[in-house]
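Removed from the display is one protein chain of the complex; every other protein chain stays in position.
Order of writing sets the labels: A and B. Residues in every chain begin at 1.
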Amino acid sequence: MFCTPVIRKNCLFLLVICWVCLITAGCTQKVEQSKTGGQPVERTVIIGFTASQTGKFNVESTRQINGLNLWIEQVNSSGGIRLGDGTKIKFAARFYDDESNKDRVQELYTKLISQDKAEFLISPYSSGLADASAMIAEQYSKLIITAGAASDSTHSKGYNLVYQVYTPASRYLTGAFNMLSKLDEKAHNAVLIYEKDKFSTEVCAAANKYGAEKGFKISLFEGYDSGATDFAPFINKIPKGTDAVMGGGHFADGTTFAKQLFEKGVKAKFISLLVAPPEPKFAELGNAAVGIIGPSQWEPLAKYSSELSHLAGQGAEWFGPNISEFVAAYKNKYQEEPSYHGAGGYAAALILQKAIIAAGSLDTQKVKAELDKLNLMIFFGRIQFDTTPQMHGLQKGHEMVYIQWQKDAQGKLVKQVVWPEEAKSANALYPAH
Amino acid sequence: MDFWKRPGSWSVLILILCAGSAVFAFKSDNLREIAFTILLYVTLASSLNIFLGFTGYINFGHIVFFGLGGYTGFYLMSVHGWSIYTASLAGGFIASALATLIGSAILRLRGAYFALATIGINEAARAFVNNFSPFGGSTGLSLNFSVYHQYGGPSKALWTTYGLMLIAAFAVVLISLVIRHSRFGLGLFAIREDEDAALTMGVNAPLYKTLAYVISAFFPAVVGTLFFFKNGNIEPGDAFRLHMSIEVLVMVMLGGQGTVLGPVLGAAAYERLRGLLLTSSALKNLHLLFAGVLLLLIVLFVPEGLVGSLRKRFAKLRKVLE
Partner (left out) sequence: MVVQLTASLLDGLLLGAIYGMAAMGLNLIWGVMSVINLSHGAMMTLGMFGAYALFTYAGINPYLALPLIAIGGCLFGFGMYWIAVHRVINAPHLASLLSTFAVNMVIIGAGTTLFTASPRNIDYSIGSLHIGPIILQGTRLVAAGIAVLMAAALFVFLNRTFLGKKIRAVANNRAAAELMGIPSTKVLAISFGIGTMLASVAGFLISTIFPFTIYSGGSYEPKSFVICVLGGLGNPMGALIGGLILGALEGAIPAFLPVGWVPVLEFALFVAILVVRPTGLFGSK
């Protein structure tokens, strides 16, 4: 051990040198630009985002990223976008794994903006993470389109450059109450058990209010910590004879909750959970999934006939692929049915594309002006943003549909759209058990 | 009080001042972010060192003051519209007051019991804030973006926050140096060596320990407010991360507990490594593995840490390495 102090002394010296070098290394940056002599200029625009490749959001986030990557592939292979000054732009994604972790998100978005020079941003999946990324985007005056984020409160913080694709949280479960009243006039009590994160809390707070207005008695209104795995304390508190169990949070806890509801033999007539049921993977629960209803931002089966019929009267213009084109392309690339998470990722980028084309430029303020004016109909549904200063960027055009898992004639689990009536592909199974 | 006569003291202070100020010259956002995080951990590590390094008491829950102070400061800013300057100081003083309270309960415990108690305090604080609606409960608090306009826009606000962080880091290192060469510091070292003997020799151990604990609580609170102000939101899960607390402990051990330069270097080295590995998809958690192995080696073979062992082996370096 006699030589180690010398080594350690050198290590210290090396450490300090390394430290100084690494800090200064952060200064030199190269902006990605392929130069061609004269016109037309070709440019690659970096779209930055973080993906929850690991951690509790990995299921939903992977699909969202799939949608995004599909769009990038399609737009680039069709020749990119031509701007007003003749520049041809193609897109490239730059992303990091945020591990479904909020403090990583803020650090990584700062890196994406200041180090990787991302020009446009897409949010991570989930309202909590998207909220954190929105703050960073706004601080550095970068436009961000949020996918996978339904929280209303993000848009009450005085942001200008944050645009929401999803239907806001406050409208998630209101339709569930409408559906329940229609299916069963005598249903009158419900429980709301929800994850204590921004999204689920806002959904259920709004649902609580709406349910009470419609004459329902909400006999249990309680939240569980994100990452909770033991739902027995909550399930034990559900009063006997409860008509409806609603709530949940995201995929991981939603599926665990559904499983434990089944194992504990809860005989509610109407079970509606957030986020998890519309994911095809939910079917892995087997019998525990039968009868479970979930609000969905978009379904391949949904017929937007009602919205299409109103198109003419509202001046919305059509853009992008239609539903079957999108589903086919997604299935072709990823070998699975797209859920609304995948569709949302694609839709976010599609909206950005429309705004850039309309603006004819990559300038943030010009693109923002186009987004503010947008009245669009895409495969995902109708898109229009709130432009009041109080709730800027909130999605006000888009509507939810509701799905339910049912067994078909062969006994296989399939997802059916059961609400609203104009969009349904099958009648609801009521009671659920 | 002869700390200013020692070149070691000056070298630490100048290092921080120069490296920190150089960032302003480069005007790079990226560099500022890196430096901000490094200075954050330097402050946390140095403040922990004032208690753990000087008295030898094992504090695993140091981060509780980061959280409590951060929440207090953030609450004052977002709900009552205070400015970052007053809110961070208020957070600091409230955390110190809470430290006096907490300390009066747990500082009479020794060794491992004390360590466990600090963990318990952190977990209890987090669970409490999770249910405490004035602090936003589990969804926490956030700042309305217009708050940044008070400081001349978000960009200026971020640079101002960095400047304040630099001042905080400088202050905590300065105070560490002052304590280290004072009679108070001597009393703390005596407690570390043998508390009962120190008591017999007339050292007012309970008072000294409490004082050290209170001082060590002030700075995490201040930088907590700065950190969450920059992020624009705060949640219980972010504010009371036990994991962060332990990482700070590793930094102190790595550099050398009880020295002043040690925690500074330890924090800088560890944090830079973590930052580099963050964006690498294959290696991003490897820094934990690396830190664990490093910590194990240090504890088993070099418990005095880098700076401590250098001081031990080379008497001539003692004046330069504080």
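Here is the rule we go by: contacts are C-beta pairs under 8 Å (C-beta built on N, C-alpha and C of every residue); 3 or more make two chains touch, one makes a residue touch a chain.
Note that the coordinates shown come from a computational prediction; the quantities given were computed from them, not determined experimentally.
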Worksheet item: Of the residues A:Ala232, A:Ala328 or A:Ala369, which one touches the chain left out of the display?
Response: A:Ala232
Discussion item. For the chain left out of this view, which of B:Ile121, B:Val173, B:Met251 or B:Leu273 touches it?
Written reply: B:Ile121
Discussion item. Going by the contact rule already stated, which one of A:Tyr224, A:Phe326 or A:Trp419 would touch the omitted chain in the full complex?
Written reply: A:Tyr224
Worksheet item: Which of these, B:Pro7, B:Gly81 or B:Pro303, touches the one chain of the complex that we don't see?
Response: B:Pro303
Discussion item. Across the whole complex, list the residues on chain B that are touched by the chain not included here.
Written reply: 56, 58, 105-106, 108-109, 111-113, 115-117, 119-121, 123-124, 126-128, 130-131, 138, 243, 246, 249-250, 253, 282-283, 285-296, 299-300, 303
Discussion item. By the contact criterion defined above, which parts of chain A meet the unshown chain? Give residue numbers in ascending order.
Written reply: 53-56, 58, 99-100, 196, 222-225, 227, 229-230, 232-234, 236-237, 240, 252, 256, 260, 263-265, 284
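By definition in this document, only the chains that are shown with their structure count from here on.
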Discussion item. Show me the residue ranges of chain B that touch chain A in the complex, using the header's touch definition.
Written reply: 19, 26, 28-31, 33-35, 37, 130, 137-139, 142-146, 148, 154-155, 158, 231-233, 235, 237-238, 265, 268-269, 272, 276, 278-279, 281, 284, 302, 306, 309-310, 313-314
Discussion item. Going by the contact rule set out above, which residues of chain A touch chain B in the complex?
Written reply: 5, 8-9, 11-12, 15-16, 18-19, 22-23, 26-27, 29, 53, 96-97, 99, 102-104, 106-108, 110-111, 113-115, 128, 131-132, 135, 138-141, 153, 157-159, 196-198, 201, 223, 225-226
